[in-house]
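Take a look at chain A:
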Amino acid sequence: MIQNIPLSYYLVISTFMFFIGIYGFLTRRNLITMLMSIELILNSVNINFVAFNRYLYPQQLQGHFFMLIVIAVAAAEAAVAIAIIINIYRNFKSIDVENVDEMKY
Partner candidate 1 sequence: MLNEVMFYLFGAMILTFSVLTVTTRRILRAAVYLLFVLISTAGLYFSLNYNFLAAVQLTVYAGGIVVLIIFSILLTSHLSERAVMAPLKQSIFSALATLAGATLTLMTILRFSFVPNTGVDPQLNITDIGNSMVSYNRDGYALPFEVISVLLLAAMIGAIVVAKKERKLKE
Partner candidate 2 sequence: MNILNLFIIVPVLTVCGIMLTKDLKQSRLVSAIGMGVQLILAFVLVYLYLAERGAGNTATMLFMYDAVWFPSLNIHYALGVDGISVAMIALTGIVVFAGIFASWKMEFLPREFFISLIILATGVYGFFISIDLFTMFLFYELAVIPMYILIGIWGTGPKEYSAMKLTLMLMAGSALLLVGILGIYFFSAPAGSPLTFNIMEISKVHIPIEMQRFLFPFTFVGFGILGALFPFHTWSPDGHASAPTAVSMLHAGVLMKLGGYGAFRVAIFLMPQAAQEQAWIFLILTSISVVYGAFSAIVQTDLKYINAYSSVSHCGLVLFAILMMNQTAMNGAIIQMISHGLMTALFFALIGMIYGRTHTRLINEMGGLMKVIPFLGVVYVIAGLASLGLPGFSGFVAEMTIFVGAFQHVDVFHRVVTIVAASSIVITAVYILRVVGILLFGPIKNPHFLELTDAKWYERISTISLVLAITAIGTAPWWLSNMINYSLAPIVERISAVQVTGLF
């Protein structure tokens, strides 16, 4: 069964996903794509939780619930973020992150 696939493989996948998300966050100019990058990051973390739960402590449920909570947080975050993005769009007529630097200093 799953023993054929080592735990590290999952971790490798989640690591790559995580850093791809970070790369996206650092390079994409569109706020929504940045948001999507964050979703990637969160998702990669979820994979870790689930994999650890499955491999190391299969009789327990912590990983499950962490994942559920992260999803909930991700949903909440997405909702708020999109609300903010829409508001920004309304004020700046753009959602390019380069234009949104009023909050400096």
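Going forward, contacts are C-beta pairs under 8 Å (C-beta built on N, C-alpha and C of every residue); 3 or more make two chains touch, one makes a residue touch a chain; residues count from 1.
Behind the choice of candidates: all candidates are chains of the complex that A comes from, given by their letters.
Remember, predicted model here, so these are calculated numbers, not experimental data.
Here chain A is shown alone, and of the candidates 1 or 2 it touches 1 within this complex.
For chain A in complex with candidate 1, the touching residues are 1-13, 15-24, 26-30, 32-33, 35-37, 39-40, 43, 46-47, 50-51, 54-61, 64-65, 67-69, 71-80, 82-87, 89-90, 95-96.
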